[in-house]
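What follows is an incomplete set of chains from the complex, kept in their original frame.
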Amino acid sequence: MRPSGRSVNEMRPISIETNVTKHAEGSCLIKVGDTHVLCTASLEARVPPFLKNTGLGWVTAEYGMLPRSTGSRMRREATTGKQGGRTVEIQRLIGRSLRAGVDRVALGERQITVDCDVIQADGGTRCASITGGWVALRLAVNQLMKAGDIISDPLVDPVAAVSCGIYAGQPVLDLDYPEDSEAGVDGNFVMTGTGKLIEVQMSAEGSTFTRDQMNALMDLADKGVGELVAAQNTAVGG
Amino acid sequence: MRPSGRSVNEMRPISIETNVTKHAEGSCLIKVGDTHVLCTASLEARVPPFLKNTGLGWVTAEYGMLPRSTGSRMRREATTGKQGGRTVEIQRLIGRSLRAGVDRVALGERQITVDCDVIQADGGTRCASITGGWVALRLAVNQLMKAGDIISDPLVDPVAAVSCGIYAGQPVLDLDYPEDSEAGVDGNFVMTGTGKLIEVQMSAEGSTFTRDQMNALMDLADKGVGELVAAQNTAVGG
Amino acid sequence: MRPSGRSVNEMRPISIETNVTKHAEGSCLIKVGDTHVLCTASLEARVPPFLKNTGLGWVTAEYGMLPRSTGSRMRREATTGKQGGRTVEIQRLIGRSLRAGVDRVALGERQITVDCDVIQADGGTRCASITGGWVALRLAVNQLMKAGDIISDPLVDPVAAVSCGIYAGQPVLDLDYPEDSEAGVDGNFVMTGTGKLIEVQMSAEGSTFTRDQMNALMDLADKGVGELVAAQNTAVGG
């Protein structure tokens, strides 16, 4: 029934290649099916002004799509003069999601910026960005700990995300682009490795949904995030 | 326990004054406690390019805050050169939410723009904007129907929204600003008059939540939206 | 002869409601006929860089129109990426006009920003903004004096403004929108409560005028500003 032939609760193949660029403190290339996102974590000594002298660290994120990551070429945001509304929404979500897994006291007064750049898009880029962004963050923090700059691990619980939706009347896990563009209802679920919720965003475009449907999607998300966290652990050798 | 002395499942006083400006096809001033939003609905003959010659209508929304709607003066977005990320996120949410209650075939190839301008802010401005925006939309559509421009009512189910959150460890309905700024978990719930879900956005800043907590918030939201829809009906004389 | 039936030297009804928002140090909603402007005065500790350590205060103004304050919806300036030329001209005029009534030594090194947001427009919005802006400023300064932060009153003479023009060949007072859009010559007159001039802007679009006509308009303005200052005094309980 699904265009890809997957069963309703089946994730696309997940691959996470680490240390893919030589400059970043942490990096990975995450592939969830045909969605490929390059994630880098950059350590900076400075924190945003509102955190100066608080002893607290900060984790933030930026998101971008290469112009031809999509089926037809998109205009480059650098030439339009600003990031679009969708971009801003997504990068705020990534930042909030990652911070939910971080003990900012343990991190100390430093900032880590996670850049998520979509090389190839096939649905679920924001979820892949969160999942891959966590891996990049983990690797950068590992460096800090190895160097003795941080004593206690500030990463308290891994963070991963998956999208689910109602496709052809049926709840399905991990929407790809052909499904996403048809689904009347879809949601993004950000969760921790221990099954806690960080962010739930369910949305019906020109439609509505029931609490039963919502619960069915959350059950699927539970399963998917479990597999994603396992893949994260494997990637970082945990 | 709540700063306002309200019980946990108690809304703030709701007031909706209609037809508050002479130019707009529909308008209201909605007050949810000390949050005051002016909502206008403007009818335009044109639709966005992607809808030309489809026979489908469009409902969109814009959101703004007057510079001194808040405790300390905010910079005017017109002088910063762009709408901030929060503004863009909110106005996209308002537009999606209102469209979920609209039969765009019945509306026909015309656009209604709902402007929500916050006169005074005390928490929950996006929810008040959705609830008041629906009233402005209803009034504008009433004009179209009275004029015979539309035969069948395109507004299929009223749309309203409320925020809930975990404050001081307890799920509470309709967060005001003092609660909102303390709540570790909060959510916005957009629903229809018949209890269907349109959008659920739950978010934990630097924290997590469980499915039980989520369900408790949704129960509160159900109650709150019921009262908001009743207020909408009274306002439009329905 | 006038569309509204007013006599040539008759103002529209004036109403000034004070303290209309809970956050601003001073505020009013001024209505001059169907022109409604919300004016707030925001006190800030900082002054612009060029005034640091001079002991002098500053009063500045910003102006905006809600998108549907006008007969057909205007594009929101926050989405166009900048304030238009007309907006910039008007807010510079409001700021200059208000400052003319202020003793900046007595005010001391603090800034008051007056925001004038047009809720509904029917001609004369800049003049209503000046007149209402003065009331908001008066109320904010009253707070400062009550608190003992300022000893001697920095507001030396009330400031108000009115527009006049040649309509259908005849000088008329307080142009409303139908008159303003037809008048070949119009002017804005900013004056003090003791009849002194602050700013005179007379302009002929595609036309010219004589000194006799100019004097006739100034006589009308004298009368109008007198009535506006009386309304200001009543509003602030003076």
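Note that the chains take the letters A, B and C in the order they are written out, and that residue 1 is the start of every chain.
Criterion: a residue touches a chain if its C-beta (ideal position, glycine included) is under 8 Å from a C-beta of that chain, and two chains touch if they have at least 3 such contacts.
Not measured: the values here are computed from a predicted model.
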**Prompt:** Assuming the 3 chains shown are copies of one sequence, what number of copies does the full assembly in this structure comprise?
**Reply:** 6
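Here, only the chains that are shown with their structure count from here on.
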**Request:** Using the touch definition from the top, list the chains contacting both chain B and chain C.
**Result:** none
**Asked** If you average the C-alpha positions per chain, which one ends up nearest the average over all of them?
**Response** B
**Message:** Can you report the angle of the rotation that maps chain A onto chain B, using C-alpha atoms only, to the nearest 5 degrees?
**Reply:** 180
**Asked** Quick one: chain B and chain C, Cα centre-to-centre, how many Å?
**Response** 33
**Asked** Rounded to the nearest whole Å, what is the centre-to-centre distance of chain A and chain B, using the mean of the C-alpha atoms as each centre?
**Response** 28
**Message:** Distance between chain A and chain C based on Cα centroids, please, to the nearest Å.
**Reply:** 51
**Message:** Where in chain B do residues touch at least two different other chains?
**Reply:** 82
**Complete:** chain C residues touching chain B in their complex are 21-24, 27, 34, 38, 40, 42, 44, 62, 64, 66-73, 76-83, 87, 113, 115, 117, 119-121
**Asked** So in the complex, which bits of chain B are touching chain A?
**Response** 82, 85, 88-89, 92, 96, 99-100, 102, 104, 157, 187, 192, 196-211, 214, 218
